[in-house]
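All protein chains of the complex are present and in place, except for one that has been dropped.
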């Protein structure tokens, strides 16, 4: 094992490097998240109708409303849960 | 690796054999299931009272109806679930 | 394998020793449980207020009653379940 | 083609599996275990597929869950989390009944050794001990001990243990009636005192402490049983208690059953030894019941008539079936004599008693 | 720093993972599987971390759950516990539709072998069989067979299988309409007879019996499917049935998806072979659908018009999506023609059919 003083020197380095990386990482994350939020707002504004549309596989209400009832309850439970 | 033409020959064999087995298997299953259904109908007709009878271990209602309540809830849950 | 008579001799020994240990063990357990019950009664008598007290981390009702509602439902579920 | 490779032994074992499933499904014989065991027996005996082999599903499950002893211990944790020991805490002297009923175990041990006098039987001391534990009327204990002492007999032992547990309502009443008088059976017992939460929390520690001091070989079984019970009673870890009572025990039960079924192969099950095991198992239940009832009579005398001797029969465990049987026989004698709660004491005492007996056998015969 | 070690292939595979997650989350493409697969693909391609390596989480999960075949078999148990086979029991002749649709599998097998004529492709017979099973339209069967016959292609095969299952509402209708007349599609079918509980309980044994006699190599798949179904129908083991339908299948689905994703590495996925697999998979679904519909037309003739040919399309499996598609196409032709229950018969028959086909391929090509 190396002498304690060397260990401590290395520890100080590790501390500076570690806190540095933590701060840089989280700073970039702050920037990224702000960008992400703006992007999300832009997308949401552009296609506010996007939410109901993209479910091609779900049966349309009314059409086979009665039918869904007859699908084996378990399978439908598996899919919808 | 064998030449593609041989592979293809073998593939054709596999296809014929495979589809043959699938069809034969499912044909026998059709027959078996029909027989099974007739058997089930016969059994059900023969002993329509068979359903309620065969539960020797379950306490008779009325007799210890009150008692079931006192069995540690968890154990009874384990058994009855 | 040893002769059956020896096995049987050993079996008799095992039976005597085994039943002896079972009885001694459960007898000591009877004594221990009686002592435990008396101890429990003594503790319960000594500090009847002990039950509501020792939950330092749980938020006091009224104080942040409203707040508990806003904690992310899932985390609170995890803790309280 | 499977049909060409099918051997008679495999066909017979599949029929055995079907019989187990029939008993489970139609006769309600411990269906949670016997149904997966029966299906596992069918799957394991399919030629070519090798489902119970070293690379097959059931082979893996057996290797991971039973060879290691993990599954029975997890079941024990779940049983602990499902069991309310209040009746025992209120009446600790019912432990004597739980102790007496273990005589079924040790008498059967002698019986198994004696069978060696019959040509065709060659039970070692370890085999005899594993067979004897059937008398404990406790499935996971039997599987745990058999996996340690006599893996080859595990299938037959587990089948016998669960089958006779299911047969308790048929096996016990005649013995109970033969050994007691009408007056005995009419004895009413006073209501049990309430048990405080603190007692329930201290209980698992009391049992574990004695186990540590006097019988550490029983510590895995007793320890997990008491851990499950502590999860249940301590009140601050409901999430974990529910996981032990539901998800874990249900999942493990499926795999335990299938894996036990994987030991039902023709060469190990279709032997004269299996017949011996089935006979010895019945004997074990009868002797255990009788010993419990006789100890009940002794306690009846010593307590000046406060104890109904019938409750001794519940000492074999088979929770909660044996306690219900006691209650039914009591009601037959007197329509107002409810013994269920009093029988729960010896009933759960029997679980501890057979775990202790298993510990004794492990310590003296194992390793 | 990760960025310095990132290779282009890894970046592309992460994008593939993102596409899969997009399809799952936004387009609702089999999200229960494709979302974990996509995320697993991202995690596995992170440099330095080695998450899919021998000491990484996904590496362990793959080793324990997929190399052994355990996970797909547990999913099959869950599918069995979730599936109501009543429609098939009421109309066993729909098994022919389930059989015909398996032609997609074997035609694709030939197609995969023929691709060897194109430079850059080198599919062995085992590879071709694993690819062909995509035509079975059944995820766990495809994963099981690929893990046995062609582990290197497992990632692409699983992705193709689940993607095309999700695309069934887009792939099938044009083929169904091209092969049937308006009059065909308007055929109404008589209501299914009720099925007794006894039939439902005997059904798994019937299927398993044939499997044992004639195709033991399919026994692991068929056996676990039927075990799950027995747990469901037998009525006395609800605890176990619910565990199979919920806890076990949910937990296994998460890990199965992540582990499949761990096979999406650049060197194995970003190849011309993957393009071939995707093309062949689409072909398989088309041919399977067409074969099912044509067999439906034959049955329509033979039964004197009692069978609507559309229900043949449900024979590819993809439960319950394909049956819903049949129902929708039927309603388009006649607003009062509800075919859903009649399509459930061939739909679940297709599950059995592709398990049988997998057994054939295992027996003839594997081992």
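Lettered A, B, C, D and E in written order, each chain numbered from 1.
The criterion applied here is as follows: contacts are C-beta pairs under 8 Å (C-beta built on N, C-alpha and C of every residue); 3 or more make two chains touch, one makes a residue touch a chain.
What you are looking at is a predicted structure, and each value in this text was computed from that prediction instead of being measured.
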{"item": "Residue in contact with the excluded chain [from D:66, D:248, D:307 or D:321]", "value": "D:248"}
{"item": "Residues belonging to chain E that touch the chain removed from view", "value": "1-3, 5-6, 14, 18, 21, 24-25, 28, 31-32, 35-36, 39, 42-43, 46-49, 51, 55-57, 60, 246-247, 250-251, 253-254, 258"}
{"item": "Residue numbers in chain D that touch the chain omitted from display", "value": "68-70, 73, 201, 205, 208, 211-217, 219-220, 223-224, 227, 230-231, 234-237, 239-240, 242-244, 247-248"}
{"item": "Interface residues of chain A (partner: the chain not displayed)", "value": "1, 4, 7-8, 10-12, 14-15, 17-19, 21-30, 32-34, 36-37, 39-41, 43-44, 78, 81"}
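The criterion applied here is as follows: only the chains that are shown with their structure count from here on.
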{"item": "Farthest chain relative to chain C (centres taken as mean CA coordinates)", "value": "E"}
{"item": "Intercentroid distance (Cα basis), chain E paired with chain C, Å", "value": "49"}
{"item": "Rounded Å distance, chain B centre to chain D centre (Cα mean)", "value": "29"}
{"item": "Per-residue overlap in chain E, given as positions that touch at least 2 other chains", "value": "214-215, 239, 242"}
{"item": "Shared-contact residues (touching 2 or more other chains) in chain A", "value": "none"}
